[in-house]
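The complex is shown incomplete by one protein chain, all other protein chains being positioned as in the whole.
All chains are identified by letter, namely A and B, in their written order; residue positions are counted from 1 within each chain.
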Amino acid sequence: MHVMPMIVQCRALRARLAKVIFAASAALCAVSPGAALAETRQFSMIIEDTILKLVDKQTFHVFSFNGQSPGPLFHVKEGDDVEIEVENQTTLPHTIHWHGLYQRGTWKHDGVPDVTQPAIPPGETFTYRFKAEPSGTMWYHCHVNVNEHVAMRGMWGPFIIDPKDPPPVEKEVTKDYIMMFSSWTSAWAKKPGYGGVPGDVPDFFTINGKAYPDTQPLRIKEGDVVRIRLIGAGDELHSIHIHGHLFEVYAKDGRPLANPYLADTILFGPGERYDLILRADNPGIWMVHDHIDKHTTNGSSPMGGMMTTIEYEEIPVKEQSFYKWKNKEFVPDFYYEESMKKPLDMHESPAFKGDPAP
Amino acid sequence: MHVMPMIVQCRALRARLAKVIFAASAALCAVSPGAALAETRQFSMIIEDTILKLVDKQTFHVFSFNGQSPGPLFHVKEGDDVEIEVENQTTLPHTIHWHGLYQRGTWKHDGVPDVTQPAIPPGETFTYRFKAEPSGTMWYHCHVNVNEHVAMRGMWGPFIIDPKDPPPVEKEVTKDYIMMFSSWTSAWAKKPGYGGVPGDVPDFFTINGKAYPDTQPLRIKEGDVVRIRLIGAGDELHSIHIHGHLFEVYAKDGRPLANPYLADTILFGPGERYDLILRADNPGIWMVHDHIDKHTTNGSSPMGGMMTTIEYEEIPVKEQSFYKWKNKEFVPDFYYEESMKKPLDMHESPAFKGDPAP
Partner (left out) sequence: MHVMPMIVQCRALRARLAKVIFAASAALCAVSPGAALAETRQFSMIIEDTILKLVDKQTFHVFSFNGQSPGPLFHVKEGDDVEIEVENQTTLPHTIHWHGLYQRGTWKHDGVPDVTQPAIPPGETFTYRFKAEPSGTMWYHCHVNVNEHVAMRGMWGPFIIDPKDPPPVEKEVTKDYIMMFSSWTSAWAKKPGYGGVPGDVPDFFTINGKAYPDTQPLRIKEGDVVRIRLIGAGDELHSIHIHGHLFEVYAKDGRPLANPYLADTILFGPGERYDLILRADNPGIWMVHDHIDKHTTNGSSPMGGMMTTIEYEEIPVKEQSFYKWKNKEFVPDFYYEESMKKPLDMHESPAFKGDPAP
């Protein structure tokens, strides 16, 4: 790891400080009787050059948000006024688009270069201000050279807006997981500013930036009502299969479906989000994976990529001699499931941090 | 541009003449009191070798319909008897399949070589006769060597059949846009009769035959009820995202859904059609683009391909200094939106014309 130059350290410090100050004011708000009302929430993010480990020895030069990819979770309430200061510490221009948000009256905060704003130049800052609506599973990503920055440089994160009046099923949820899917062309791993062109051969495939076996299990128990939020963040399609259960396809692009339907496999494309409700009624260890088989390789090695498992706590995994993950060190919050239980805020996750690029 | 040989000019003239004669007879029909009844409509199309400009310097040898790709709009009413004379002036065999039409009692007019008819040889003519049913967003395309002619030679156009009894929401529509999506492998641009084979690398991506920035904005105003008809005409999948709005997924393959649903991104494959209803309630300039990021490149240059914008007339675009299209010359009817307002007929569009192939 290299030493950060002083100016970068200062900027990072300033950003952290701003967050602390906001956290304090948010705490004050939290005790007010009007906690259910819309609040103003202020956050800040720094875009940095970061080396992210996808799996084993495979690293990738990404443009991270506060040092992590996927980026921090924004978890707010419908109607909140949100203010996000974005500082670009990389050497390339960027913007942030808040995918799925209405931006009523704030179209210049939609984050599209040459359409709603000039791109944020290196070293500059832009503050996005908008109302958090509509509710549901949204996400954010850069909108400059999306074929590279979004498809292959990890510039995305989840933006969850809780509804003012959640439907009954949402109140039943006991575990809330977020999965962002993306693919990577290793030939461009060390060449930021290039790649994402026709003819590329994606050869690494990740959930929340990691490929199996460096993904993490979903640990649940019988009786759990599990919500899984699938986000097509990268450039490929995915056909996600969960073993041993039928799940309800509950919401599309953040909107609950009037007519949810059951499935065991769901196909989606880049930009789409599907929220699944899975009622945990079948103890076991179950695969969760992309059924596009080539997405379960790491380079040309089989049985990697977009695979993970559901582990029921009723099954003692350490006793399953054949289980590859029987002695795996568990990393919590890998699907933002711990962050989703915390108060509304911007939440960073150590699991997604990389190292500063040299 | 090359001089057309005399025989080609004559044929083209004959075709134009036939159209004029029909237009006159259609005009007569239009004044009759039975205008709501099924009518017999006669059209003619010539398949020609044409050089189409996709964007900037990138041209492609297509097999055009009346000199344009996408082809002319057929706009008729459910139950009409349609007769279309197709003359093949290229050096390769072709047919026309009317995708989505029942062809009840007329299966030999379904346009599949070696299944419903012999292909139309070069220099020959075939007249398709069928009833226009069912209603909805249909399309037509060649069915010979589809991997080349449909996937990469632009042999397709829209075929819109108005329902006899339109559902209420269709009567509300104030703007009606048609978007046909296709991809192109530039390595085959100048080699008609070849290409569309495994291993091809598509590197240009167009809406109605043009790539950004040579696409056109959708100009709407607050209060508009906008219908957007998406047609998967080429060989790739698309995940179309519209910023700043939720749209209603209203119809699939021409059939209104019993249970429409809301979305901001929609995935579809070749041959599929989706009709979206977007209620214009959020003035701004908004991106519309394929979220399969590689489809927003022109060759290996980023920020091209399948991108366009929605411009609300409430926003003075010329005053937005950062807006790439602030001084763009607007080409109307690029999404057939003007043709869709005209009386039922076959409508050609200057925007889609190419130059005769040398």
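Note that in this section a residue touches a chain if its C-beta (ideal position, glycine included) is under 8 Å from a C-beta of that chain, and two chains touch if they have at least 3 such contacts.
Fair warning: this is a prediction, and the values are worked out from it, not measured in the lab.
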**Study point:** Residue of A:Pro202, A:Gly232, A:Gly254 or A:Pro270 in touch with the missing chain, whole complex considered
**Key:** A:Pro202
Practice item. Among B:Glu48, B:Asp80, B:Asp110 or B:Asp293, single out the residue that touches the unshown chain. Key: B:Asp110
Exercise for review: Consider the whole complex, including the chain that is not shown, and state which of A:Lys53, A:Arg129, A:Lys221 or A:His243 touches that chain.
Suggested key: A:His243
Point to revise | Those residues of chain B which, in the complete complex, touch the missing chain | key: 97, 99-100, 102-104, 107-108, 110, 112-118, 134, 143-148, 150-151, 196-200, 232, 235, 237, 252-255, 257-259, 267-272
Study note, to complete from the structure: The missing chain sits against chain A at residues 201-203, 237-239, 241, 243-246, 259, 261-267, 282-287, 291-294, 296-297, 299-300, 302-303, 309, 315, 322-324
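The working rule: only the chains that are shown with their structure count from here on.
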Revision key, fill the gap. Here the gap between chain A and chain B, centre to centre from mean Cα coordinates and rounded to Å, is 37
